[in-house]
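I'd like to ask you about the structure that follows.
Missing here is one protein chain; the remaining ones are kept as they sit in the complex.
Note that the chains take the letters A, B and C in the order they are written out, and that residue 1 is the start of every chain.
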Amino acid sequence: MVNGLPAVTALLPALLFAATGLTLLLVDTIRPDARSNTSMAVVGAIGSLAALAASVWLTASGAVNPDSGAVLLFADAIKVDTMALFFTAIFASVTALVLVAAHDYFHDHDNPAAFYSLVTFAATGMAILAVANSLAVVFVALEMVSLPSYVLVAYLKQNRGSVEAGLKYFLVGALSSAIFLFGISLVYAATGSLILSDIASASIEGLTGVLGVGIVMMIGGVAFKTASVPFHFWAPEAYEGAPAPVSAFLSSASKAAGFVVAFRVFTEAFPIEMAVAANIDWMLAFAILAAVTMTLGNFAAAVQEEVKRMLAYSSIGHAGYALIGVAALTVDGPANGTVMGAAMAHLLVYGFMNTGAFLFVAMAERWGVGRTFADYAGLWRRAPVASVAMAVFMFSLAGLPPFAGFFSKYFLFQAAIDNGFLWLAGLGAINSVVSLYYYSRVVKALFLDDPASPSALDAIDVRPTALYAAVVFAAVATVLLLPGFGPVIETAEAAASALF
Amino acid sequence: MVNAFAYVPAIVLLPFFSFLVALGAGRYLPKGGAFGGIAATAGSFLLSIWVAATVAGGQAYNETLYYWASEGGAGIGPTDIELSFGVLIDPLSALMLVIVTLVALLVHVFSLGYMNDEGETGLPRYYAGLGLFTASMLGFVVADNLLMAFMFFELVGLCSYLLIGFHFREPGPPSAAKKAFLVTRFGDYFFLVGVVAVFATFGTAQFAGPESFPALADAALNGSGSVAWTPGGLDLGTWLTVVGLLVLGGVVGKSAQFPLHTWLPDAMEGPTPVSALIHAATMVAAGVYLVARMYGFYVLTPTTMAVIAFVGGFTALFAATMGVVKDELKQVLAYSTISQYGYMMLALGAGGYVAAVFHLTTHAFFKALLFLGAGSVIIAMHHNEDMWDMGGLKSRLPVTYYTFLAGSLALAGIFPFAGFWSKDEILYEALVHGLNDPLLLGGYLMGLLAVPVTAFYTFRMVFLTFHGEPRSDTARDPEPVGWNVKGPLTVLGSLAVVTGLINMVPVQKVLGLEGIDLLHRWLDNEWGGIEGLSSHHYADIGPYNSGYLVGGEVGTVLVGAAVSLGLALLGLGLARRLYDVPSPTEHTAKLGGVKDVLYNNYYLDELQVWLAHRTEDIAGGADTFDQGIIDGVVNGVSSVSLTGGGRIRKLQSGVVSQYAALLTFGLVALLLVLGATGGWFL
Amino acid sequence: MTAVASTIPPSWYLLLASAVFCVGLFGVLTRRSALYFLMSVELMMNAANINFVAFALYYGDLTGQVFALFVIALAAAEVAIGIGIILVLYRNFGTTDVTVPAEMRW
Partner (left out) sequence: MILEALMAAAFVGALTVFLAPDEWAGRLAFAISLIPFAGSLSLWSGFEAGGNALLGGEIAYATRIEWLEVGGRSVSWFVGLDGISLPLFVLTTFLVPLAILSAWTPVDTRQSQFYGLMLFMEANLLGVFAALDFFLWFVFWEAVLVPMYFLIGIWGGPRRKYAAIKFFVYTNAASLLMFIGFMSLVFALGDSVSSFALPEIAQAIAAGDLSAWFGIPPDRIAMVAFLAMFLGFAVKVPIVPFHTWLPDAHVQAPTPASVLLAGVLLKMGTYALLRFNFTMLPEQASILAVPIAAVAVVSVIYGAMLALAQKDLKRIVAYSSVSSMGYVILGLIVFTEYGIGGATFQMVAHGLISGLMFMAVGVIYNATHTRMVGDMAGMADRMPVTVGILVAGAFGYMGLPLMAGFAGEFFIFVGSLSAPALPYAPAFTALAMFGIVIVAGYLLSAMQSTLFGPFELETDYDVGPAAFHDVAPLAVLLAAIIVLGVAPDIFFEMIRDAALPVVEGVTVDG
């Protein structure tokens, strides 16, 4: 029972997402040839905000929290706990932003309806992923997220870039999910169960190798979703080729979805003690991935010409930071909960600032100014508000005070240090300096550079209200999360600690 | 009666106000604020007289008036220090006050003729400068501690910069001003180190009183006291010598002693009245005055004394030789100044405290006189200073001529003019003390040698300027000068004749007339003064004892006087033979190679210019190093990381099958690493 | 538990599955045609299915077999979407060679 309601109420966010998706289809069938997608945007936004509200309500009302324990459903295949709701909140916020922004981005698309429903269904998949307590559910939900994503990336059928991106994303994705699935099968072979807790308690004498290989393959699947090395190759192209709102959605929500898998599955199915005892040091694997990923992402981002591609690499770099949350863990380490909680908080903040950044790119694409840094020169003069917001995103991504990105990154590194991973934190710090360089390049282009030609800015002829709203909202959130960081980090740490 | 000392600050502040007035409102005042300056200096002069009278009335004054930085406090390491301003009035400073204010007053008056009547522009700036100059010098004179002295010492330097560079629109003056400030600044660097050292060593920089640093040093040296600090392992005597020499650095700079004298001849670029002020009463005098002021400290360290004496003697001769060949009126005077201050240093080094002050006084008058005279000649000659264009001005500028003559006789040290008495006493002191001290004796001999040279160039100047036939049209029909020129000349001329009377030591010694050595008694606190600041005290703690030639004291006096007078007359006579002819010609050719050396001032300027250029070269090298190496490294870091990024991105070939391959390899690598560490498959 | 199944040691199934998986992987790495690529991925997924089914039998619980069904369904969906994407690929690039679309790189 949840607050006197049936226990299934705990699934409210996921259900709301699903319902929204269906409603969107319904709306589309009622008015199939509506040129305006306003109704779509409104319905979608309302739906995802409702999901957001639901998850916040469930957390706040104490129905689901570390103290009262998690809500288990469907023969333990589903487990709703604070972490699940925390991530659901991230998904919901990002989805809402993206849907609102899409209203202007697809203003002249002949069939926007599919987009909205696909996004919402993907969000549904994420919500389920967040509560999955069985590898079966994990895989199904993962596919529920992936399949719509492939379509979304290739959504602009006439656009070679979009198609190429879709293809690469799909091929790498298919391969990765196959590997992930094989990993699951090996784990099943070694433990004979798919329920996380049962896996943890299963005896694996003689099958260490099988389990180990399985786990590594599952790491691969996670790495794909989180766009971490070496499964990151799809990310630059997919983010660059896809419609900007989709890039925002993938790089924020989808990435977070990957992390929720990592956080839950590895800590619950292969508890650290057990892993260490069995010499299956997946923490080490993640540590290596984290180090390589953040370095590769940041250094590659530093030499990009296109803003969108730079953001793609930077999102790889941030995946590296967030991976610290599953890398900097030790057997009953003092700060296991803290470090993972910090990673969760970072993902939340990142959700806002990164989505905002991509939505700014979306605005630029809507205007039809080019994609490179040079094309952004002097945008400031015609779009001051948006440019200031972009500057906020950039500085926050770089981790400068007085923006939320500073705190989330700092908490992450500090927790890592507390847990004995000084070298990871140090590497992260160095990478932050590099990132400062390329993020400030955007600001430089926007504010300092002069437009190539006086007429260069004439492209900016419209004021996409919805896009503006989304961007500004994201910016405000990014700033307000600094003073309001206390509750966030507390919730996150509490949620994470519950896993250990 | 009202206490005169209460008004001492006013002496300093009056000219300062005139500075403010001239600066702020000079534009709107008649004569560009000249009258303000005259009134102020006149006021200061009267007050100074009053102060001197009060001192004569048997009083003295040593008072801290203002704490610059807060009192007490655990200052530096063990010591408590106080940084304060105060006033010290004793016979010495009282006398100096009178001299400075008088000269300043006369210079102000003279300026009316030299600047205003000549239609100079920027007069407010000029009078502001004069006012500030006077004020700074007066502040320096009344200073009661070394820090305050240093501060006003520096301000004097600033004013000299401003006034020498008065004609800033021409190329010459600014560069001369720069040189003056830089060279003296170089000396002041050592001075500043000295000041800091004094604070560190004694915790105080007071000149007078039982807690003053000379007193403390004395006590420490004779074991009845101790100092707060001496640098690692240095014994007290050596350290005090070092400190003394450091402070001396400032003196050498300001008083234009060798080797820092080069700025002074260039300083002639300034308006002539300013030169008079600088040379007679303010800037150059400051150095010597400083030594006299802290004489109680110097006499404690024989080495320092010897150095002072030798430097002084050398400078006296050295500068005099250069004066011989100069063609320009003011140049000759410039080198004579250097030389004369050399005498004063010699006196101080030789323990002739009174003699030095005596010469300072007389020199102040006759040198001011000579410069103002030169000024009036320059007016008459329409600012042509080349003596070879002059001649025969005697009949046309009688007042100027006779006063100038009086000054020249004094400078040459001819009986009975003021210069004779003071210079004679200096040589006497050097002699009697030098008989037991070779270094000092060397100083004496050089000083003696300088006497004929001085007489020679002085009268070479006089004859070339005033005697013989006019050698140019302007000389034939010179511009007449007004009362404001003649007035000051007359006053100073008479002073140049009579000032010697204030200190008739030789006469007293020979004829045994008691009490006519007024200056001696004055400086010996006979009327009033401060314990520890008397010539006697200095003599007591000083390193020297006197030795005499044949005939004991009197004999020595007579011999010395006779010799120096004889030499002076010799030089005069030579000058007369060579140049007192209707149309004199250059005889410098006879000097041969020496002439060039003298013309080029022994190439010392070249040396300093060379040094300056080397410094600039080093600076240039440093700059290249900075831009190339240091900044190069900074930028290098960024470019290196960028190339790194460039390599990494090449991984992203764009071909999806390669992605699949790389991805697989990555996974396999991960498998191997974990497998290896985990020891699976075994 | 049938006789045949009981006689075969589970490790054989593992080997078989791994073999199939590697074949599929080989196909992915070597084939340039998108369709072959797709088929190879299917092969890899079925390798996993072999494990599920076999070990469901081995452990005697149905989860594995049920999950295998799920996987088959998902694979079908994946293929559907894949074909769609390959279709637009062909429309835009006139080929199904996956190495051709390489406009976005570095």
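What we mean here is this: contacts are C-beta pairs under 8 Å (C-beta built on N, C-alpha and C of every residue); 3 or more make two chains touch, one makes a residue touch a chain.
None of the values given here were measured: they were computed from a predicted structure.
Shown chains touched by the hidden one, complex as a whole: A, B. Contact with the omitted chain, checked across B:Leu182, B:Val510 or B:Val563, is made by B:Leu182.
Set against the missing chain, the residues A:Ser197, A:Gln414 or A:Ser497 yield one that touches it, A:Gln414. Of the options B:Pro174, B:Gly237 or B:Gly487, the residue whose C-beta touches the omitted chain is B:Pro174.
For the options B:Phe5, B:Phe110 or B:Phe150, the residue in contact with the chain missing from this view is B:Phe150. Only one residue from A:Pro6, A:Gly206 or A:Gly486 touches the chain missing from this view: A:Gly486. Of B:Ala40, B:Ala200, B:Leu245 or B:Ala450, it is B:Ala200 that touches the chain left out of the display. Residues of subunit B that touch the chain left out of the display are 67-70, 73-79, 81, 83, 147, 150-152, 154-155, 158, 165, 168-171, 173-175, 178, 181-182, 185-186, 189, 192-193, 196-197, 199-201, 228-229, 231, 612, 615-616, 618-620, 622-623, 626-627, 630-631, 634-635, 638.
Touching residues on subunit A toward the chain that is not drawn are 335, 338, 395, 400-402, 406, 410-411, 414-415, 417-418, 420, 422, 426, 429, 432-433, 436-437, 440-441, 443-444, 447-449, 483, 485-486, 489-490.
Just so it is clear, only the chains that are shown with their structure count from here on.
If the chains shown are joined wherever they touch, the resulting network links each chain directly to all the rest. The greatest centre-to-centre distance from subunit A, using averaged C-alpha positions, is reached by B. One finds 27 Å separating the Cα centroids of subunit A and subunit C. Between the Cα centres of subunit A and subunit B there is a gap of 79 Å. Averaged C-alpha coordinates give centres for subunit B and subunit C that are 99 Å from one another. Of all residues in subunit C, those touching 2 or more other chains are 28, 98, 101-105, listed in ascending order.
Counting partner chains per residue, subunit B has residues 649, 652, 654, 656, 660 touching two or more of them. Subunit B meets subunit C in the complex at residues 649-650, 652-657, 660-661, 664. The touching residues of subunit C, counted against subunit A in their complex, run 10, 13-14, 17, 21, 24, 28, 34, 37-38, 41, 44-45, 47-52, 54-55, 58-59, 61, 63-64, 66-67, 70-71, 74, 77-78, 81-82, 84-86, 88-89, 91-93, 98, 101-105.
Within the complex formed with subunit C, the residues of subunit A that make contact are 136, 139-140, 143, 147, 150-151, 154, 157-161, 163-168, 170-171, 174-175, 177-179, 181-182, 184-186, 188-189, 192-194, 210, 236-237, 240-241, 309.
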